[in-house]
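With one protein chain held back, the other chains of the complex are shown just where they sit.
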Amino acid sequence: MVLDLTMSMAILALMGALATIAGCLEDLESDVGSQSNPNSQVQLAPQMGFLHRIYNKAVSGEPVSNGLSAVVAGTVTSVLLSQNYYSLTAIVIGAFVGAIILAIYATTSYAGRVASQARFKQPLYMDIMRYTTPTIMAHNFIMNFCLVAICYIQYEILGYPFTIPFLALIWGISAGAIGSSVGDVHYGGEREFQNREFGCGLNTALSGRIVRKAESGIRNSIDNVWFCAKFGGPVTGLALGLTVFFSSWPTTIWGYTWTAVGVGILIVLVFIILNRLLEISVRDAYGPYKEEKNEKEAKA
Amino acid sequence: MSDIKERSPNQLMAFGIFGGLIGIYLTLLLPLIGDIIGGPIADIIITIAPAFGALGGICAVMWGADAVRRVAKYGLGTGVPSIGQIAMGMGIIAATFGLAIVKTYIIAGPIVALVTASVIGFIIGWFAQNVIKMKIPVMIRCMTEIAAAGAIVIIGFSSAVAGNFEFNNIMLHVYDNGVMLAVFWVGAMAILHPFNACLGPDEKQKRLLYLAGSTGAITMAVIGIAAIMTLGTSGIITFLIGVVLWFIFYKKFWDEVYLDASSVVGTGLIPKTEA
Partner (left out) sequence: MLAIEPSLLIEYVLLIAISGAFICAAVHFMPVGGAPAAMAQATGIGTGTVELAAGSGLVGLITASYMYANEPEASMVLVVAAGAMGSMIMLASAMFSGSLIYAFGVGVPFASAQVKKDPITGDRQDLYMSKGTQGHGIPTICFVSGIIGAALGGAGGGLIYFTLMQIYTPLIAASAAAVAGVFTMGVFYVNAVIPSYGVGGTIEGIHDPKFKRVIGKDIFTSFAISLICGIVAVLIAQGMVA
């Protein structure tokens, strides 16, 4: 379908907004369940004698599990659309089925991983299972809804050559990849080791020695998402939103030409410069951790 | 590792290959038998035929999950999921090839696909072992097995959606509407998830196989929903069988968890340890 410029920009903005929500919720969902790379610490903790009350949602890496829920949601949505359901209803039901499937996988991985750690005496807490799983579903549902809505727009309105499940899978993988490379750092680098001095970096010797006490009581995964929702989640949302927006923006304005590709490369250059500026400011702010070697030699 | 009462790799391989192929071929044979019998029974037989493809897929999932378990025990350096992805990557290439190349000899399709997958898997395993030098003794064998299982999973679940494994049919019902991606990804998860979810020093094969059955059955249920779009009633049957099987395997998995886990408690404080 050919749209005029105003309309295509409006749709692009809508997609960007949906992607921002999806990215944010994607990261928070992985923090609720403790998934992906930071989960290696949760997995390691009982071995170090640190038994805990944190969910262990090892449904593989985030991209894979998000791809799973998104592709199921996309498939169910296409089935319902083929039965002439109203599109919004179809997307909502699809997203719900995707969330159920992910929740089933989540329960098996929590139970399976804890059962495989029997020798470290890690108990399987059923109350954690009972109230964290619906929270995972709730986060995942919103993410599925936003992602499938983007795919619906791309397929039905913009006329992408791939079908809804295909686009849903790709965006699901992409959202997961961004979520695990951006938001997870906040959970793994800061929240799991919050009792250490801010900015000290994480000594490898501390691996597995995660924080187990919450602001009040024993920490569980809901406490973690409360913390990560302050920074990690929104920044992840920003990253996915920018990705969806900027990957289509040049071609929307400049058409399918070399100019658009050039503008895309220009955007990347701007990102490189921004990162460099950030690097300089952070290096100045935190300063070097070690003295210059020459000085040490001079002393000796 | 618990060496007591484990299913041997060969046993599971036979189960996967024969179970898988029988399931896949029944999707083609049952309608033929139905045509010969005629009458109301024929309708029933024809309607339930596609579900057997998915059942074959579950057999292959259990085999694949065990193969993943054997190779991933060595530590791949990139986590368990990567091997499931490569399995389905190879599987989808081989399955498309096998079904397309046979043209009119439809019946040979799945076997050609199986052989192709094994060859590609063997080559990748050989390269991984000898060029990349991964030093995992079971690499070649497991890579071959995983690729073959991947191909059967793809064909099995695809034929449950398309009705049979004739290439044009699959193209129309599985590729065009994007259901292939669901088969691809949910199938990959079914193979890689059991070991990933049971990872740990006290991992047991029995629990893993029940979980593999449960993930396979989830895949069957999802595929059943997709098949409602293409086949109508058959899809509903596939979905229902999938849900029932899932319930059985999921229950069995939980029974094992209750047996294996250190303790299962409703709630409570963290037990005291030295740390």
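In this document, chain identifiers A and B correspond to the written order of the chains, with residue numbering beginning at 1 in each.
One rule holds in what follows: a residue touches a chain if its C-beta (ideal position, glycine included) is under 8 Å from a C-beta of that chain, and two chains touch if they have at least 3 such contacts.
None of these values were measured; they are calculated from a predicted model.
Novice: Just to verify: which one of A:38, A:74 or A:123 makes contact with the chain not shown?
Specialist: Considering the complete complex, A:38 is the one touching the chain left out.
Novice: Among B:29, B:100 or B:270, which one touches the chain that has been omitted from the display?
Specialist: Selected residue, touching the omitted chain: B:100.
Novice: Which candidate, B:25, B:167 or B:250, sits in contact with the chain we can't see?
Specialist: In the full complex, the listed residue that touches the missing chain is B:167.
Novice: In the full complex, which of A:9, A:229, A:253 or A:267 touches the chain missing from this view?
Specialist: Selected residue, touching the omitted chain: A:267.
Novice: Which positions on subunit A touch the chain that was left off?
Specialist: 36-38, 40-41, 61-64, 158-163, 166-167, 170, 173-174, 176-178, 180-190, 192-193, 198-207, 231-232, 235-236, 238-240, 242-243, 246-248, 250-251, 256-258, 260-261, 264-265, 267-268, 271-272, 274-276, 278-279, 281-283, 285-292
Novice: Provide the residue numbers of subunit B that touch the chain removed from this figure.
Specialist: Residue positions of subunit B that touch the missing chain: 76-79, 81-83, 85-86, 88-90, 92-94, 96-97, 99-104, 116, 120, 123-124, 127-128, 131-132, 134, 167, 171-172, 175-176, 178, 180-181, 184.
Please note the rule applied: only the chains that are shown with their structure count from here on.
Novice: Where the centres are mean C-alpha positions, what is the separation of subunit A from subunit B, in Å?
Specialist: So the centre of subunit A lies 27 Å away from the centre of subunit B.
Novice: Mind pulling up the subunit A residues that touch subunit B in the complex?
Specialist: Residues 43, 48-53, 58-61, 64-65, 67-68, 71-72, 74-76, 78-79, 82-83, 97, 101, 104-105, 108-109, 111-127, 162-166, 168-169, 209, 212, 218.
Novice: Can you list the subunit B residues touching subunit A in their complex?
Specialist: Residue positions touching the partner: 79-81, 84-85, 176-179, 181-182, 184-186, 188-189, 192-194, 196-204, 207, 211, 214-215, 218, 222, 225-226, 228-229, 250, 253-254, 256-257, 260-271, 273-275.
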